[in-house]
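The other protein chains are all here in position, but one chain of the complex has been omitted.
Per-chain residue numbering starts at 1, and chain names A, B and C are given in the order in which the chains are listed.
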Amino acid sequence: MDFSLTEEQERMKETVRGFLEDEGGVELARRKMDGDETVVDELWDSVAGMDYTALTVPFEYDGLGDDMVYLALFLEEVGRFAAPGPFAETLGFAVPLINELGTEEQKDAYLSSVADGDTRLSVALHDEANETPPETVTMDAEVTEDGYVLDGTKPLVPYADNVDTLVVATRTRDEGGYGGVSLFLVDTAEVETTPVETLDGTRPLYEVEFDDLTLDEDALLGPLHGGGDALRRGVDRLNVCASAALIGGADEAVDRSTKHGNEREQYGHPVGRFQAVKHRTADMWMNMQGGRSLVYYAAWALENDDPDAPRAVASASAFVTEECTTIFGDDIFNHGGMGFTWDHDAHIFLKQARTWETFLGSPEEHRERVAEARL
Amino acid sequence: MDFSLTEEQERMKETVRGFLEDEGGVELARRKMDGDETVVDELWDSVAGMDYTALTVPFEYDGLGDDMVYLALFLEEVGRFAAPGPFAETLGFAVPLINELGTEEQKDAYLSSVADGDTRLSVALHDEANETPPETVTMDAEVTEDGYVLDGTKPLVPYADNVDTLVVATRTRDEGGYGGVSLFLVDTAEVETTPVETLDGTRPLYEVEFDDLTLDEDALLGPLHGGGDALRRGVDRLNVCASAALIGGADEAVDRSTKHGNEREQYGHPVGRFQAVKHRTADMWMNMQGGRSLVYYAAWALENDDPDAPRAVASASAFVTEECTTIFGDDIFNHGGMGFTWDHDAHIFLKQARTWETFLGSPEEHRERVAEARL
Amino acid sequence: MLDRFTERTMDLEYTQEQEEFRQELRSWYEENLPDGWLEGERDIPEDGEEREEFLRDWQSKLHEGGWAGVHWPKEYGGRGATLVEQLIYNEETARIDPPPSISVIGTDFVGPTLIAAGTEEQKERFVPNILDGEEVWCQGYSEPEAGSDLASLQCEAIDEGDTYRINGQKIWTSYAHYADWCFLLVRTDKSGPKHHGITAVLVDMNQDGVSHEPIDQIVDDSTFNHVYFDDAVAKKEHVVGDVDDGWRVAMKLSAFERSALTQAFALEKSFDELVEYCKNTERGGKPLSEHTTVRQKLAELDSRIQAGKLTYYRNVSKQMKTGEPGPEGSMDKVFTGEIKQDLERFKTKLLGPEAAVWDEDAPGGRWQTSYLQSFGTQIAGGTPDIQRNIIAERVLGLPKDAKE
Partner (left out) sequence: MLDRFTERTMDLEYTQEQEEFRQELRSWYEENLPDGWLEGERDIPEDGEEREEFLRDWQSKLHEGGWAGVHWPKEYGGRGATLVEQLIYNEETARIDPPPSISVIGTDFVGPTLIAAGTEEQKERFVPNILDGEEVWCQGYSEPEAGSDLASLQCEAIDEGDTYRINGQKIWTSYAHYADWCFLLVRTDKSGPKHHGITAVLVDMNQDGVSHEPIDQIVDDSTFNHVYFDDAVAKKEHVVGDVDDGWRVAMKLSAFERSALTQAFALEKSFDELVEYCKNTERGGKPLSEHTTVRQKLAELDSRIQAGKLTYYRNVSKQMKTGEPGPEGSMDKVFTGEIKQDLERFKTKLLGPEAAVWDEDAPGGRWQTSYLQSFGTQIAGGTPDIQRNIIAERVLGLPKDAKE
């Protein structure tokens, strides 16, 4: 039993942190928020230069073969700065999915290229913006003699303009839950994308239109009608990636509140002397640590195909998205009026947490999954 | 629109408060907790001497004809000291019920006598200790030629040994909810009572056994099978009475925490200087005030047969029982180790709040009623 | 013992007169609101100048209708409304949610302060121009190094005979970009204790020595400003109260601020909107209003909102009788502020994945904005921490925070 990080893992976190600080830190996120369309490409290339795009790619495709825990640790550091880019979508969602379901041709086509930093992917999951997975998946894919025809609109596709390929979830059989789902690999060049205004300006969303798009046999990822199980695991991985990133941001929020508590004076004292501020910051820290433990465990359970994994993911998602929304809000309160300004960083993270809190299922829905497992 | 207390109401509260302090204040509750069986009688007689037993009895039965708001104000003061006695059961539940449903003979028999302090009543509601009203009412009353036969056990009857008569809820027709309920007036001399060990030692509960008890026609209170609506209102009144008493206790808890915060020194400061204590006490006060407003409004709505009354009662009950449980717990925390001792008063109130929190329906059940009304 | 019956007991019905007041206001709004407003087309121009013109026009309409200074004495052009009428005014206004009043600092804070503490000349010169929006006001209190802690303020006024020369910086100044005048706190004496030596003075915003810069907020909007005073000039005759005694004047003004309003009516409106949404939105095959988790949370919010509103009623009723607000008034800002945040957060959560979208035209765009705004509402005018200190110290009598 060893639930601590290895020295190498600690060192990797420090390296990534230092690297991202050198790249601009949270300014990277601000550039994206301000509409700078180049920052995602630039950052991705730099990350590829450090080999981190190869993290989850298996050895045989020139990758580093790292596990979900390692990825979570990496994403903590990405999340510390809200650094923009489809890291979770590519490395956490698409790569393990293609590795699990893909044909040799598909693996050859995508995995090495991701490792080299040449290919990025994202996921087109939602059809119903008002429902959560798996009920979000309603788009038909018609099976024809020549292959498949996709027709419809995916309203909430992250980074569609910044990636080469989308994993598209469709429903080819009318079964409930994750049953009857088929997955496709679709080049973004073949679809029409329209940006959506988002609360979290660091993670762009697009409406993606599939206009009677005909796909070859080889666009199908995994079995026809049978991609659901893998999709569920993929969504679980994406959830853990999102939570890991939020925990990184929360760690930084604790630091920010602590620094402010020591430096800002009011009524002749550093404000961190007032127990309201002290105790709020202590609570932020405790919930961040508790959430971090849940994330590490969920990542470990996913990696080890532990039967407890779905519960562990749901538990981490509910706790982390909810507590982090509170943590970032408390960071605002700790900073008083300054915390409410655009120039202060707290809101960047708050908006991110608020978005993730319901993007792949609400805390209530996650808790229902936990109850299902326990009862 | 005037939602403040009249000068006379303020004066009554002060009088009752001073009177109960003279009688021993919270020592009255402690005597009861310590097994002193005389305190309920003594206190009731003193209260009768002040005419307060006549509060809700109509003028024509030698009463003062006061309304639910006035009773709530009186019970706030009773609750301030957790003073023992079936005040809520007699004045808040039984008197209005008999006044509403009773025959002239029943009114003559009970109301003046209550006003004079000679008769006390309570309510035998629960058959299922694990369910909440109206599902608690399951005991049959058999209709025979000679009257009615009651057979069964009521496990949670408050003050059964301290009162003369019980209002007994039975189900004479198999209808849902409050349908098919018949109420009876039963002298406690005719039943067997066994005390139950209770969390709240100030409010005794008894198991009451009805052993093929045959009752005359004139024991029936209200229409056969049709006592449910009135019972619902009665339970609502009892809920408001309980909440009013808890608010009185909460008001006192705020005072107690404030006094301690000013007097107790730790680390060279009165502990009330530490914001954790200050802010917790401020929260206690705010929630007490908010709960008080809900109680006054619910009492007003009941008195005026306002269609909003059921929602108002459920809302007050959920908020007050839950928040007061927290308030009394916070009073313990504010007092540190001393707060956890038997000699400190906080636990008396905590146990009372914890008992009421689920005695007539849990906060969740009350909230469902609120939702029903709003949606 | 029967004297109690000579007084009316608690009564939550309104008199016929009060109901008529409510009806009059409602009718006026219906007739005078911009076209389409009541149907939800709340188009206020975004562009700065157009926006200012729109808001000034609305203010002047309010004034013409007699609704600009409901709580002002009649002799100053107000309606002299009773507290209950003010309550009705606030309730109806929250329900209608009309365009904001550009003159709110003047009507709610500066005007009443001048009427109470200004010289006759000041009253004559300034008060008549407030209600009709002729002159818009802002108030210059907070400074970068003096947020909640006003006693630390540094913005300096140098005595130059009949005038002061003013240098310094203010922050969080609402309406500074529209304002003609500023109710400014300056330091006139540095030698004494920090509360001493502060002076309240009225400063012309339309002079070279005054500039301002918007502060971008997390809602991507700026209603606050930095204001810079660079050798700005104020007349000594525009000092309010005594020189060096501005602290007391400011505290008085802040008392107006605190007792002025409740958010409870706005909460009710927001809650009603939520109820409608839940009835009309399906998730997982049934309306949200049939989800137990939603029902429980709605009920909890309803109780808290009502607790806030009814406590406000108690406070206003007490003030009607005694002339002084009761202690209950102190809790309104923090109590309703926290409900507001909780309610708005819950609303955005109900949007599901679509909560990611932040477009004013999107279903949840306005809700997301309200959620973010709820932080600002809580912080502006005293954070929840400060409010709890005020309650603990002033209402309950707990000791003050330790000082060095």
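Simple rule for what comes next: a contact is a pair of C-beta atoms (placed from the backbone, for glycine too) under 8 Å apart; a residue touches a chain by one contact, two chains touch by 3 or more.
Source: prediction; values computed, not measured.
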> Among the chains present, which touch the one that was left out?
Replying inline: A, B, C
> Pick from B:144, B:194 or B:266: which residue touches the chain that isn't shown?
Replying inline: B:266
> In the full complex, which of B:171, B:292 or B:347 touches the chain missing from this view?
Replying inline: B:347
>> Out of B:8, B:21, B:62 or B:135, which residue would touch the omitted chain in the full complex?
In response: B:135
> Out of B:103, B:153, B:193 or B:362, which is the one that touches the chain we can't see?
Replying inline: B:362
> What residue numbers in subunit B mark contact with the hidden partner chain?
Replying inline: 126, 129-132, 135-136, 156, 196-200, 205, 265-269, 274, 276-277, 325, 329, 332-333, 336-337, 339-344, 346-347, 350-351, 354-355, 357-360, 362-364
>> Just checking the interface: what residues of subunit C touch the absent partner chain?
In response: 292-293, 296, 401-404
> For subunit A, which residues lie in contact with the unshown chain of the complex?
Replying inline: 1-9, 12, 51, 64, 66-67, 69-70, 254, 258, 261-262, 269-270, 272-273, 275, 277-279, 281-283, 285-286, 289-294, 296-297, 300, 312, 314-316, 318-319, 364, 366-371, 374-375
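Simple rule for what comes next: only the chains that are shown with their structure count from here on.
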> Comparing centres built from CA atoms, which chain ends up most distant from subunit B?
Replying inline: A
>> From the mean C-alpha coordinate of subunit B to that of subunit C, what's the distance rounded to whole Å?
In response: 41
> Distance from the CA centroid of subunit A to that of subunit B, rounded to the nearest Å?
Replying inline: 53
> On subunit C, where are the residues touching two or more other chains?
Replying inline: 385, 388, 401
> Do you know which subunit B residues sit against two or more other chains?
Replying inline: 275, 279
